[in-house]
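Note that this complex is displayed minus one protein chain, with the remaining chains in position.
After this line comes chain A, so read on.
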Amino acid sequence: MEDAAEERQIQVRFVTKLPSELHVATTPFSLPAHLTRYGLSEVINALLGLDKPQPFDFLVDDELLRTSLEQLLLTNKLSAESILNVEYAYAVGPPKREKSREHKDWVSAATGSHARYIATGSYDTSIRIWGADGSVVQSLEGHGDAISSLEASRPTGDEMWVLISGSKDHTVRRWELSLTSSQEAVNTAVTLERPVKVLKGHTSAVQCVASNGSGTAVCSGSWDCSIKLWNISEDENGESLTVRSKKRKLDASAEAQELEVGTSITLEGHTQCVSAVSWGQRDSIVSASWDQSIRSWDVETNINTETLIGPKALHCLSVGGDNMALFAAGGADPILRIWDPRMPGTNTPIFQLSSHKAWITACKWHRHSRRHILSASHDGSVKLWDLRSKIPLQTIDAHKGKVLCADWWNGDSIVSGGTDNFLQVFSNLQLS
């Protein structure tokens, strides 16, 4: 019987979207049915005759191959006689662990929206800007309590970079940084523009912040169960034209150069702590809460347009994927769930990715790829998921304690911060 199984052959035709030098003949090959990804990768390597063996990943009907070919045929109920079209692509190899960046306290927030800098928020109330070489470029002080969330605008040009931070001292701050990447100053070129805008209005700790791409509109969710939408617009003179502005005395000292800004709009609807907000497609924001719901809000009309009820309290939310329409959220259980709000009348997630062992604290869609998502958990690991497979592409044991935050950086790197006071950077992830 075993001999018979071994002798069983499957007709396989390899296709690829890789450059033409990596193409193999389109004639079908007869391959043993027990081959797995590793065996097929060896076959491709042998066919291409590569000097340096390269791992490949294989897709059948847009599903990553994670079992043997025979089992795949059985589960998908495919005929063994017909020719199987197998697409191959570069496999995502294990990432390279870069130099870890030490903090004084737990790293609670990290953002990697800038290509050269990483911003982290910590429980020691300071925000740090890290350069690519692993040194602190700038440290931003001012919050009275731990930073809970950090959001950075996409840099417009090279000169302006806006950071929004939420803190447990009930405030949101908006930091404007000017990046002068001039030739004479290679290393430190991040300077803080004064005054810092302090957005006060929450009555409890701010748990999450989000901004539109330019950083002109900011929203924040808090433990007081509300979402506040801050409208920040500046005129040419740098004068604040917000709805309600209190200007403090401008002292000579830098700390005093703070501008208090009142709230513009409060979105009420959640019954518990708003744990995550995300700026979705242009005029909407999406929020997740401990009351197990995901709500979409229209920014223009300030109404709750859509509500999804999940099974558990939610801690993190990310909007992305296909057409920036999928909601990925993790919460008080080890399962990362992905909802498609376009499917009407259902609260069941379209994907349930379970591999973690503890609460999920962060999840982020890749900024460009529509199928890759990362998740961080209290079990100390960061996982990289491809929606075409139920098994994570990579599991990175990032931290000794809990992982509190994680983000993509530069498209091929992951940054994560945890309770071991380190910011870890994992690079060289080649996502196809």
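Simple rule for what comes next: a residue touches a chain if its C-beta (ideal position, glycine included) is under 8 Å from a C-beta of that chain, and two chains touch if they have at least 3 such contacts; residues count from 1.
To be clear about the criterion, contacts and distances are computed from a predicted model.
This complex has a chain not shown, and the name its UniProt record holds, of "Large ribosomal subunit protein uL22m", "Ribosome biogenesis protein BOP1 homolog", "Ubiquinone biosynthesis protein" or "Cleavage and polyadenylation specificity factor subunit 3-I", is "Ribosome biogenesis protein BOP1 homolog". Shown as candidates are A:272, A:389 or A:410; the residue that touches the absent chain is A:272. Only one residue from A:130, A:161, A:359 or A:385 touches the chain missing from this view: A:359. Of A:29, A:56, A:88 or A:106, it is A:106 that touches the chain left out of the display. Summary of contacts with the chain left out: across A:97, A:312, A:367 or A:390, the touching residue is A:312.
Across the entire complex, the residue among A:35, A:109, A:404 or A:425 in touch with the chain not shown is A:404.
For chain A, the residues touching the absent chain in the complete assembly are 106, 108, 123, 170, 203-205, 223, 271-273, 290-291, 311-313, 315, 332-333, 358-359, 378, 402, 404, 419.
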